[in-house]
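As you look at this complex, bear in mind that one protein chain is not there, while each of the others sits in place.
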Amino acid sequence: MKILVALDTEDYSNKILKNVARLAGNTLADIIFLGIQEGTEKLAGPLADTMLKYQQDLASCFNREESPYADFDAEQWQEKQPGDWYMASRGMKEFTLRIRSGSIVKEVLSVARETECDLIILGCNGTAGCEWNGEWNVPLRIAEGGPCSVLVIKDVKRVKQIVSILDQSTVSQEAMELINQLVTLNDSGLNIVGVKGKNERKETEIEQRIVDLLRYYNDRKISTWIKLINSDDVQDYVTGASVDATVALWMGGKQSLLKKIFSRTMVEKLLETSGSSLLILR
Amino acid sequence: MENNQTSILILDDEPIVSKRLRPSLEKKGYKVEAFTTSKEALERIEEHEFDIVVTDLKMEGVDGMQFLTLVKEKYPDTEVIVITGFATMATAKESFTKGVFDFLAKPFKLGEIAEVIARAEAKRKRN
Partner (left out) sequence: MLKTLLYINEDLASSIALRFTAYVNKFIPVSLHITHIEEPDENKNIGRGWVQRAWEDGVTSSGKRLIDRMLRTESIDCPLAGRPIVEVGDREREILYTLRNGLYELYVEGYLNTADTDLFYNILSSQLYTEAPCPILVVKNLSISKKCALLCADSVDPKLLVEQSMAVLGDSTFNFDIVFFKFCETGDLRILEKAEGGKNLKTAETALLAAGKNIENVTVLLGTPEQVGDYLKEYAIVTSTLPKRNSMRMHVLANSLASVLLVR
């Protein structure tokens, strides 16, 4: 697994590091810390210093002998190309610090594609759908344009439950695998909520899908529950669940019912009000 | 010529993994055998030594950890790569204690596991 963590100098970025370390420690993922700065000519001192501090903070979460990541040979930024700096180390797993110049969403998406990462993680200030340095709706715009799922961490507490909202469109194998890892990481239960269109009385694809998942997790001894809700009730349900559970929203398929229900505004609102984390699955 | 091919055994109870992985590795010139049950894989291991074994951890019956232990006991030079959908620090540690070459949490891109396999192959050839 390869994880791209988008960071800036704000407090919400600092706060997510413990969660990132826990996920990294469990999955032994390759990690890329990415910072974005305005202007292309010079590497910004405060951001570069903060990124190095973040790397040290992550390192401090591991016993030196057990850490999957090695220290940098020399703490020196290399310029890959104008406006693109990096520092990398290879222990058991790869760790890369990267700073790019440009717009946040564009650069995160560009690095995500280039590195073929499996998950993008970022913090959220809870306003304007998570505003980053004047750019609004950063997580949602990354999720919409990104090649992989996006985990927005709002609170560092360990969640007791993952609520996974699915619709009739086929969920990707990668999305399922991410949910598995989050359930394992938090030692939490998994609540699979299937969303049915209005007036669907006959057994539907979504029912087949969630029962298959129930069997899958039950076979693996993971506490899982299924529930079917109507599309009319989904917004209220998700808002309620997001208070203390990590909500995983499947927004991938072109035919996605959830995509229709969850307008941009709704996801923005959810990011503002949610008390926990939101995983936007692709 | 065939004898020079690096042989790989894949064990994962989710057929989708082998389905994705097998053709990609065969294309790279590896000789691949895939199994979805540890029982069948163990039977095959009894009769044939593989250069590299890729195994999932969480399976019915003999689980991946037992499987990798048995493989390493029988063929200490075989490089074992663990893939898991349910990764924990404890299982990662245990895997390395038992001598696995690398530990990959799902999801991963084919390129990522191909790179790990290439490193395992290089190590095996060096030895």
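In order of appearance the chains are A and B, and numbering begins at 1 in each one.
Just so it is clear, contacts are C-beta pairs under 8 Å (C-beta built on N, C-alpha and C of every residue); 3 or more make two chains touch, one makes a residue touch a chain.
The structure displayed is predicted, hence computed values, not measured ones.
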{"item": "Partners of the unshown chain among those that are drawn", "value": "A"}
{"item": "Listed residues A:Ile99, A:Leu166, A:Ile226 or A:Met251, member touching the removed chain", "value": "A:Ile226"}
{"item": "Residue among A:Arg113, A:Lys157 or A:Arg215 touching the omitted chain", "value": "A:Arg215"}
{"item": "Residues of chain A in contact with the chain not shown", "value": "189, 191, 203, 207-208, 211, 214-215, 218, 221-230, 233, 237, 240"}
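Convention: only the chains that are shown with their structure count from here on.
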{"item": "Chain A and chain B, separation of their C-alpha mean positions in angstrom", "value": "28"}
{"item": "Chain A partner contacts - residues on chain B that touch it in the complex", "value": "16, 58, 60, 85-89, 92-93, 102-109, 111-112"}
{"item": "Complex contact set, residues of chain A against chain B", "value": "1-2, 25-30, 66, 92, 116, 118, 173-174, 177-178, 180-181, 183-185, 219-220"}
